[in-house]
Every structure is written in structure tokens, then in C-alpha cells.
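Only one protein chain is missing from this complex, and each of the others stays in its spot.
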Amino acid sequence: MEDLLGKEFRCLDKGFVRLIDYMGNDDSIVQAARVSYGSGTKRVHEDRGLIRYLMRHQHTTPFEMVEFKFHVKLPIFVARQWIRHRTANVNEYSGRYSEMKDEFYTPEEQFLRKQSLTNKQGRSEEGFQTEEAQAIISSFADLADNSYKQYEELLEKGVAREIARIVLPVSNYTEWYWKIDLHNLFHFLRLRLDAHAQYEIRVYAEAMAEIAKQIVPVAYEAFEDYMLHSAKFSRLELLTLKTMLNDTNPTMELMESIGLKKREQHEFLDKIRIFFE
Amino acid sequence: MEDLLGKEFRCLDKGFVRLIDYMGNDDSIVQAARVSYGSGTKRVHEDRGLIRYLMRHQHTTPFEMVEFKFHVKLPIFVARQWIRHRTANVNEYSGRYSEMKDEFYTPEEQFLRKQSLTNKQGRSEEGFQTEEAQAIISSFADLADNSYKQYEELLEKGVAREIARIVLPVSNYTEWYWKIDLHNLFHFLRLRLDAHAQYEIRVYAEAMAEIAKQIVPVAYEAFEDYMLHSAKFSRLELLTLKTMLNDTNPTMELMESIGLKKREQHEFLDKIRIFFE
Amino acid sequence: MEDLLGKEFRCLDKGFVRLIDYMGNDDSIVQAARVSYGSGTKRVHEDRGLIRYLMRHQHTTPFEMVEFKFHVKLPIFVARQWIRHRTANVNEYSGRYSEMKDEFYTPEEQFLRKQSLTNKQGRSEEGFQTEEAQAIISSFADLADNSYKQYEELLEKGVAREIARIVLPVSNYTEWYWKIDLHNLFHFLRLRLDAHAQYEIRVYAEAMAEIAKQIVPVAYEAFEDYMLHSAKFSRLELLTLKTMLNDTNPTMELMESIGLKKREQHEFLDKIRIFFE
Partner (left out) sequence: MEDLLGKEFRCLDKGFVRLIDYMGNDDSIVQAARVSYGSGTKRVHEDRGLIRYLMRHQHTTPFEMVEFKFHVKLPIFVARQWIRHRTANVNEYSGRYSEMKDEFYTPEEQFLRKQSLTNKQGRSEEGFQTEEAQAIISSFADLADNSYKQYEELLEKGVAREIARIVLPVSNYTEWYWKIDLHNLFHFLRLRLDAHAQYEIRVYAEAMAEIAKQIVPVAYEAFEDYMLHSAKFSRLELLTLKTMLNDTNPTMELMESIGLKKREQHEFLDKIRIFFE
């Protein structure tokens, strides 16, 4: 674990995520849950089962007992999406106290893509011819250079840092310490690992997922099984499924073979009871 | 709407929920979303569709723009569960400033039930013979009476209110103002309308649901369709469904007949794509 | 009050603050406090006195019962400072959904000032010769023009909006709905009306202060007297004051003449008791 502390996970062209410190692990989740349940569930669950039960039933408070502190270097436009997650602690580099650095994000060719026509908020799969792509990428770099040159000139003339920096584009890199508990990190990851999240924040989510997986492997697996790779069906969707299933009953053998534990088999049957009403 | 303000919704034997004030309605949700999307989605959605889209995709911030303020009278043990919802504002009656009142919760016979053997945290369907039930209910009332008598004696002797009140049982009623935004109210309702929530808090959730339904009918209906009556299936459960469905494809006719709108049909097909991989 | 709703308070060269909706007023603060205190303080305070007492003693929860919703247009670099206040609800214009507008902040000559040498985080009183100032201001405008031109070209080439926008400087204007309770608004105002806050966010704080003053005049006055124009002295500073005062005792006449109410006179004597120990 100690190898993980401080290790730089590269993100985008000049960014990174580093785990600076953390508190707790899978055991801390179990320990906190056992305080809540007292002797009530002591014998019922072994630890792994308990963590999975908690995740499945959205008993989220024990996951709040694990804490992570990251050092992140990221472009301002990514920082602006990120900061919308309010349940975290942040210390960001200040452009009032110090000079912003000459570091800007430029997209790689493969991620420079056209506006999606079906998805108002995202890019499509369609890219550009290499030549056009390279020209565009150069123009990003040129604009960043020009902006930074102007920034430096303003500082040289004595303009206050807090004013001069307004010429810098949102591709400029900033840094922060970001501290968050595991429950809220999972919430962040669920939203930002999603295919609809902007690519440039997704790579940071992936780096933090990699780190979390190593610190809390059991909780992370539960997160994948019950959150990340789950699907929620609406009232009408459930009715559609019901019709499609046409009174098919899952056999215990089927559920066993797929790996559902006894308790989860009951929960599943309970969820699909609506199909047989 | 003005009829709703101040109207007492009775809960339990002596409690209530009253809507004191509110800000916003279905239109405010739409208005806030349109600020986010700019001209981006102006023509795509009519209002109802937009609210349902937001709910379905967990774009929760526009729902935070509606606010409710309730006056609630509730037993202390219910207040202790309720207060765990941290994203709300509270002003509670203080047993340090003022005398606690001689009002205690006594369960009705039909809700006085035995410990569930399968569910560690709840009561079963099994009640008591009327005679035994009445004896138990009397004993609740007697204990409350004795406690309050002792409380009054302590106050008469001059014992400070903040000390004297420690003799009062958690069935004692308290009151508070509770202010919450619609997103967080829905979160509260989803957890506390659930069959696993303790009956005594569920009745309060039902009263507030009744009120919300009148203030934001469209959002409330979306909440029912996409949250309350939805079901989330885990990775393994999806695999089980896949096997059960055995390559059955939903026809467009089926989806239409059940009432799924065009866009939701695509979303549904997307969710069950895993079934055909 | 209805005149206030929607009224545009201009901020900077192209920004504004508009009150969109609000819930509650001075009476709501009193009403919430009376729920807490029960009959305990009913006769002691008239309303104004109660509000001032609450403010003075940092009984903050009754102030949380009043809510404001603002529509704000502001440069991105101001938005980045503003969003650090986490206890608020936000819906911001999205550069992924819609095109950013061709509107950028350019400082007026009088606010274009040199870096302070004593204060690492701010500007000094010293400006530039008009000619130099105008040249600098032109360069801001040119850079904004060039950036926006490049942004438009990228969009024309089909580059996804979420990528193209990274060329825009943080002087670009954005918009949001921002909802906050009065307690947290006062906290925001205390920090952002301060002389150390960056000028460009201070003008927004001033506009919101203007609005709050009209909705909750009594609470706002209490905020000025007990928060904004108060001073906190540290342990050593108190010792310094003690020596300076050299056993001078405030007479009741003095306190009366300055306007301290009876209860506040006692509180004051209590605070300076340390001077006579």
C-alpha cells in the first residue's frame, strides 16, 4: 500500500492524480457497520458478505468512514465540472497568490472529435482527417502560447496577478488537494466513469478508481456489481420486461449457476415478483 | 394551493405535518434546467418531458431549486431517525428553554406487532390477541404517565429543565420546523416510504408525499415512475434476466402499447443490450 | 417587494444579479426561533430584539429558514471563487449543451491596478497612466475577440462544443441560478464584502446585500452591527486592550449614550471582565 502513496497516475497530457493519504480500508467499513448493528448481525454475515449487503441496500454511512486525500493536476474546465461535487474538501492553487504556470491541455488526435448530433452534450465517434486534426491541435497550442505570452507581459507591466490571469483559457492547468470519503467517491465515480461524462474528466475518474480498488478491494468489487454494472428499470420498463418474460420463472439452478447467493436469490425473486402479479 | 398551507395532516396518535411555506413548483424545475442547457434543449422537450428526462437521468440540481418548509410534531424516536438526513434545516423545540409537553406516542393495536424473525430490523405481520395487546398498550401509557409525573415533580423541586427531562421516554413528542429542497425530499421519501422503514416514520413520509404531489404534480409522478417504482438489478441479476429472456426481443409494438415514449424506448433497448451480447 | 423580483442589478461590464424568487422574511426568522424556544422566551423579546439576539449569539438555524434564488451572470474566474461556497444549489449554463456567448469581462481603467507588494493576494491602489491603461484594456479585448473567433472556427469545423470551448479565457461570461439560505448568504457576504475579496466578486456581493437588505431589513441590520462591522480580538490583543484601558470602567451612562441595550450592556461587561481580573 505504501507504494501507492505519492505514486503519479498520469492523466491527459500534463495532469496527474496522486494519493497523498488515506484513512481506513475494507475492515473499517465492517467495523463501523457492526457498531450500528450491535450484536444484531454479528453472526449473520462474514465480512465480505456484509460489505456487499451494505452496498446493495444503500446503507451508505459505513462507507463514509473511509477517507482519501488526492493531489490532482487538471485543466480548469475539468476542475469546473469536478467542483460541482460539493461533499469534499478542496485546497486549490491560487492565481491571486501565485503565477499560473505555462501548462495547457491540448487534446490528442484520437480524442479530437466532432459534435454528436444525437447527444447534445457530447462528442461523436467521428474524428478528423489527420491533416485537419493536426492543424486544429496546432491552433490550440498557438492560442495557449499567445495567451500565456500576454499573461507574462501583463505581469511584467505590473498588473496584479488576480487581474492578469483573466486572459488565460480554461485549458490552463491548475492543481488541488481533494479529500473525500469513500461513499462520495463512489458517487463521483458512478457519474464520471459513465460513458456520458466528458472524456477529459473520465480519465481522472479511472485513475482514482484504480487507486480505490487497491485500498478497498472488496468494497470496490461490490460497487462494480451493485452500482456501476447495475441497471435501474422504471415502472414501465419493468412492465415491458414482465411481458417479455411471459411468466418465465427463474429456477434455483439458474440463479445458483450464475452465482447469486441464497440471500440475493430471495431479493431477486422479490424484485421480479411484480412480473407474476 | 393556499388551502394547503397550514393544513394539518395527522400522523400517529398526536403528531402532524403542516406545510408552512414553499418556494417554486414544476415550472421552477424547468426554468432552472433551461438555464443549464441554454438554447441547447429548448426545442427538444416540452416541460413535462423535460422534468421526466431530468429525473430519469439523475440530473438532480434543478429539483434542488424547489424548497419546502414543514412544521412537524413527532415522537423523539422518530425524530432521531429523521435527523440523520443532514441536507435540511431544522429548528427543534428545546427542552432546555421550555417544558416538554405531556404528550407521548402509544401504538395502536394493529401496529403493535412481534419481532420479525427474518428481518432483524423490523416487526412481523404477527400481532397479539386483543386482550394482551390492550394490556401492553396500557403499560405504554402508564409508563408515559409515570415518567411525566416524575418530570413535573423534578421541575417543582427546582431541578433545571435540561436535567429533569432526561427521565422522559423517547415516545415523548417534540416539534420542529424542517426545511428541505425537493431533490433531498425525494431522497427522504424514497428511503422512508419503503416497506423496510419503521412504520412510525413512514406515516410522516406519506403525509409529505401527499403534500409534494400537490405542489409539484409532474415531478412527483416522475419520481414515482423512475425512482419509487423502479427496480435496480445488479450485474448478476441482469445475467439471470438475460438467460430467462433467452433472446426475446421487445417489439416496438410492445413498448408502444406499454407507453414508453420514443426516447425511452431507445434508452430501454440500450439498457438491455447486455442481454443480447 | 414584487418590484424587486427580476430586477437587474448590473455588475461589472456585462454581468448582473437578479432575484428570481425568495421564501420568508424577518417574520420567518422569529417564527422559527419561537418553535425552538417554545413559551420559554415568548415574553422576553419583541421581534427585533429576538433577531438581534439570535445574530449576536450565533444561533444560526432560524436564519436558515429564509431562502433566496438568484440569477447571476458572471465571468468564469468569478464563478470559480463563488462556487467554493458549497452550501448552495446551482444550475449553471453548460458549455457542453450550448455555445458559449461572445461576452467577456474587460476591467475598467480605475480597477486595472498593480500588484500589491504587501498583500500577496491582491491589487494595490496604484494604477496606470491612462495611455498605458487603455493599451492594456485593448489587449484584453483583442485576446477575447481572437479567442472567440477561434472558438467559432472550431465549431464551424464541427469540433464538439465540449472540446472547442477550452480555448475561451476565464474572462468569458457564464450564467447560473444560485439558491442559498440567509445564514449562508450572510457567510458569503461577510467574506466577499471584505476589502480583501477580489473587486470583481465584491460587486456581486454588494448587489446581493442590497437585495437582502430589502427582504430582511431587521436581520440585515443585525448582520451589519454584529458581524460585518464587528471586530474579533485574540487572546493577546485582549491583553493589549486591557493594558491600554488601564482599569478604565465603562459607566452605564456611556453605554446608554452609545445605544447599548440593557442586555447588551451586561454582555459587554462580561466580555471585558478579563480587563479587570
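In order of appearance the chains are A, B and C, and numbering begins at 1 in each one.
Keep in mind that, in the parts below, a contact is a pair of C-beta atoms (placed from the backbone, for glycine too) under 8 Å apart; a residue touches a chain by one contact, two chains touch by 3 or more.
This structure is a prediction, so every number in the text was calculated from the model and none was measured.
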Notebook entry, point to check: From the list A:L4, A:V90, A:I137 or A:L254, which touches the chain that is not on show?
Noted result: A:V90
Check: Among B:Q58, B:S124 or B:N249, which one is in touch with the chain left out?
Finding: B:S124
Item checked: Interface with the undisplayed chain - residues on chain B -> 75-77, 79-80, 83-84, 86-87, 90, 94-97, 105, 107, 111-116, 120-124, 128, 132, 136, 139-140, 143, 146-147, 150, 153-155, 157-163, 165-172, 198
Checklist line | For chain C, the residues touching the chain missing from this view | finding: 37, 40-41, 44, 56, 120-121, 191, 224-226, 229-241, 243-246, 248, 250, 254-255, 258-260, 264, 268, 271-272, 274
Note to self: For review purposes, identify every residue of chain A that touches the missing chain, sorted by number.
What the structure shows: 20-24, 28, 31-33, 35-41, 61-62, 64-65, 67, 69, 71, 89-94, 97-99, 175-177, 179, 181
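The rule is simple: only the chains that are shown with their structure count from here on.
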Notebook entry, point to check: Is the contact between copies chain A and chain B built from the same residues on both sides or from different ones, judged by whether over half of the numbers are shared?
Noted result: same
Notebook entry, point to check: How many degrees of rotation carry the C-alpha atoms of chain B onto those of chain C, rounded to the nearest 5?
Noted result: 180
Next item on the list: Find the geometric centre of each of chain A and chain C from their Cα atoms only, then give the gap between the two centres in Å, rounded to an integer.
Entry: 32
Next item on the list: Report, in whole Å, the distance between the mean C-alpha point of chain B and the mean C-alpha point of chain C.
Entry: 35
Next item on the list: Can you check how far apart chain A and chain B are, centre to centre, with Cα atoms defining each centre and the answer in Å?
Entry: 28
Notebook entry, point to check: Residue numbers in chain B touching 2 or more other chains?
Noted result: 37, 40-41
